[in-house]
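Yeah, one chain of the complex is gone here, protein chain that is, but the others are all in their spots.
Now for chain A:
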Amino acid sequence: MLKKRIIPCLDIKDGQTVKGVNFVNLTHAGDPVELAKKYEDQGADELVFLDITATVEERKTFVELVKKIARELSIPFTVGGGISAVEDVRKLLNAGADKISINSSAVKNPDLIQELSEEFGKQCIVVAIDTRRVQGKDRVHIKGGREATEWETLAWAKKVEELGAGELLLTSMDADGTKAGFDLRITKLIAETVNIPVIASGGAGTKEDFEAVFAQTKATGALAASIFHFGEVAIPELKQFLNQQNIAVRM
């Protein structure tokens, strides 16, 4: 049986993990490679690294980091953040990333999805969708959720699937940071409509939140950052719990 995936997300700036990491037994809490290895050992199924820097110089640092991560990890990982061209993707995949994720650039230029999918294969093209409820409608947001677009979320999800996305990373801006649980409504709606894998993101606070998203929606993965970094939810306990609740996870 296909297992539900638990996916920690690491935000990277200047080659270091940011947003605070509070792990015990880490010599350098900010070192993404060390943290990634730690998560792999704890049973993370996949990892996501988001480059939250913008300058060209810092971008080079990120590519070098991806190479280091690829040498160390024996589980798949996705990289994203500021990717807008075929050449960016080639560099990151050649550096050893398994998948790349695009967001704002896909909204600005939807043809990019098709271009990337044809060039590199759809399995490595993740489209990240940031959604927020505005006047009773689900709207796609870009630029880290700051800017609303004309796209309604469901229509956009269908469109990106048709253009060749291999997977969706769906973040509810309404739930993000609340630790009140994943946004089950939008996750259910999107995951039931598209026929590609959907990763739920935003709002995880407890083990029960993961159970809810897997039991009540067709999401095949769930992503979280701070609750893992601060040890509020530990991956081994989380997986043990999900297993007891009859959610299929890799033990």
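Just a few scattered comments:
Note that in this section a residue touches a chain if its C-beta (ideal position, glycine included) is under 8 Å from a C-beta of that chain, and two chains touch if they have at least 3 such contacts; residues count from 1.
Note that contacts and distances are computed from a predicted model.
A chain of this complex does not appear here, and its UniProt-recorded name among "Cytochrome ubiquinol oxidase subunit I", "Electron transfer flavoprotein subunit beta", "Imidazole glycerol phosphate synthase subunit HisH" or "Serine/threonine-protein kinase RsbW" is "Imidazole glycerol phosphate synthase subunit HisH". Remark: the omitted chain is touched by one listed residue; of A:V18, A:V33 or A:A70 this is A:A70. For the chain left out of this panel, the touching residue among A:L65, A:L93, A:M173 or A:I186 is A:L93.
Checked against the full complex, the one of A:L65, A:C124, A:A200 or A:V233 touching the unshown chain is A:C124. When you scan A:S84, A:T220 or A:Q240 for touch with the missing chain, the hit is A:T220. For chain A, the list of residues touching the undisplayed chain reads 1-5, 40, 45, 70-72, 74-76, 93-94, 96, 98, 120-124, 166-167, 195-197, 218, 220-221, 250-251.
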